[in-house]
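Inspection log for the structure reproduced underneath, given as structure tokens.
Every protein chain of the complex appears in place save one, which is left out.
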Amino acid sequence: MFEMPSGAEIQSIISILKGGAGFFVPEIYLSALFMVLIILDLVTGRKNARFLAAVTIAGLVGSLYYIFKQQAMPDTEFFFGMYALDRFGIFFKYFFVASGILAVLLTVIDDQLKKHESGMGEYYALLVAMVVGMMMMASSTDLLMMFLAMELVSLSAYAMTGYLKRDPRSSEAALKYLVYGAVSSGMLLYGFSLLYGMTAQTNLTRIAMVLAAHGYDPLVMIMAVLLIMAGLGYKMGAVPFHFWSPDVYEGAPTPVTAYLSVGSKAAGFAMLMRFFFVAVPHGMDMYVSPLHIDWLMILMLVSAASMIYGNVVAIWQKNVKRLLAYSSIAHAGYLLLGIITMDQLGTQSVLVYLASYLLMNYGAFYVVILIANRTGSENLDDYRGLGKKMPLAGAALTVFLISLVGLPPTFGFIGKLMIFSALLSKGSLFMWLALIGILTSVISLYYYMLIPLNMYLRESERPEEGVVETGMGAKLVTATLMILTLYFGLFFQPIANYAKYSSVLFGAFLN
Amino acid sequence: MDQTLSGFGTVFVFLVLGIVFVAGGYLTARMLRPSRPNPEKNSTYECGEPAVGSAWVKFNIRFYVVALIFIIFDVEVVFLYPWATVFKPLGPFALVEVLIFAGILALGLIYAWVKGDLDWVRPTPNIPKMPEMPNRRIGKANG
């Protein structure tokens, strides 16, 4: 069975690996950053949280340089077809680094994490590890690599969720997340193994080729797709694989919640797109293959269920974090709409939507943290009269929420507009989905606007407090996020163009 | 219909036969054997030692930490064997590679050590409990 490779063979393997490493620089760089953070945590003293945060941000910003250098490289697959370098992946690398930087900014202001007893070294290291994992999720082109990347993200996420060791809610959330994630990973792995069993291949492109050439048993195939969908759906937080997210989002430290709801969700979407766009067989006419229709049907159902469930249940929430958790389920539904169209316009719209989601969701969580620092609460009723006490934060939160609803003149509007126009450009086929999307957006208006309603129109129970100061840095970040949300709502062309440029996947039929 | 069984069909037949075989054995034994229980017979068999208490006791969490660290180095060894077989054709490159690998693992060990995770009896840090957020209770806010 196993035969010892000859020296020449090994040499050639090594040279291939060495060559591939040239396309892998950002990931290697960030892994090194991970290690540097661990070492720094060991050698610096106890009160090193701010220093480590600064190093993390500097390191993440530095990685942008290496990602930028990759833009000049041609689209390619390396490490024996395990990993791809393409524009799609590069877009997500930028996205995840930005998401990591924002997560650090959120962490710095969070009072709960500030008081954490055993330091923040592990936290920032895990954060960086998760960035690496998410990058790999977006770029892996091999079932094994995909699974490994996803596990790297998940494990870091579990640890970060339970980072407040003394807080029982944090621990509870972490454990739930772990158990749930383990089972979901298991299902994903089961789906992968079925796929491997059918094709004897792990590379996505080759899987597609084998399936196209030899056909497949639809029953086994649909089971595989369903199981993989369950694994990916868990990462994306889409109904009915969403059950973990409200509890975890509520229990986790707020910066982690924000990070999970943007970063790990986006990674799930990136992987979903790469997997389905590349691996699932398709004819010349994209609606010919029966399997194609089937998995599209799964996506449509999941999307519709997410939009309806997320929005409708969010109406009943009184806790703002939980409310945002349900809304993030709904946003997963909207994002799926862009994937269902299966074309470049749809992919572009998903990327733009994700970019807008990055700004507005981080912004909303940022303000939620600022408010929780002052009031010690995330309860909707405790938001009363905050519009007067924290004028900038209140205004910013209102802008982010308007953007989350998808109203002009915000970035969120552009995202939603592009998704719906991509969907409707397919004719009446997806009309019902668009209709659900628009109706549920109306519902979302109700619960999002409850927050400004409480902030501005209801009187505070403690009106004597007066204006609350939030600090210069926090004000700067809030204002920047708010201005960007509005700015891109008006001047979205550069982002839309870049997203269009990036909607090219290695080996996918889209281009 | 095709008369021959597919590969999964064979597995299915095996499964059914296995269940029938085991269940049949138990059933026959139950019907044939006499039933005279006593406390000694009903106690859990634990390698001849008398069982003390329930098996569902709490173990110290540090068992797991040590076990985890052990596993890591166990796996390291698994990686080192194939590495050793191809060490010669690879030359110095292989040495550097494995040193990085071992270094990362060592860093993990050092980290756990410095952070005090290997001390069996840890001094309990006297840190005031986190301020409770009045409304934060998972699941409750769902209504």
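Letters are used for the chains, namely A and B, taken in the order the chains are written, and counting of residues starts over at 1 for each.
Keep in mind that, in the parts below, a residue touches a chain if its C-beta (ideal position, glycine included) is under 8 Å from a C-beta of that chain, and two chains touch if they have at least 3 such contacts.
To be clear about the criterion, contacts and distances are computed from a predicted model.
The complex appears with one chain absent; UniProt names that chain "NADH-quinone oxidoreductase subunit L" among the candidates "Glutamyl-tRNA(Gln) amidotransferase subunit A", "NADH-quinone oxidoreductase subunit L", "ABC transporter permease" or "STAS domain-containing protein". Note that of A:I222, A:M236 or A:V320, the residue touching the chain absent from this view is A:I222.
The missing chain, though absent from the display, is touched by one residue of A:R87, A:K176, A:K235 or A:R374; that residue is A:K176. Here one chain is not drawn; of A:Y65, A:W316, A:W432 or A:F491, the residue touching it is A:W316. Annotation for chain A: contacts to the undisplayed chain at residues 168, 172, 175-176, 179-180, 183-184, 187, 218-219, 222-223, 226-227, 230, 234, 240-241, 243-244, 247, 294, 298, 301, 309, 312-313, 315-316, 443.
Assume only the chains that are shown with their structure count from here on.
Chain B makes touch with chain A in their complex at residues 85-86, 88-90, 93, 104, 107, 110-111, 114-115, 125, 127, 129-131, 133-139, 141-143.
Across the complex, chain B is touched by residues 4-7, 10-11, 14, 35, 38-39, 41-42, 112, 115, 117-118, 164, 166-167, 169, 172-173, 246-247, 250-251, 316-319, 322, 372, 376-379 of chain A.
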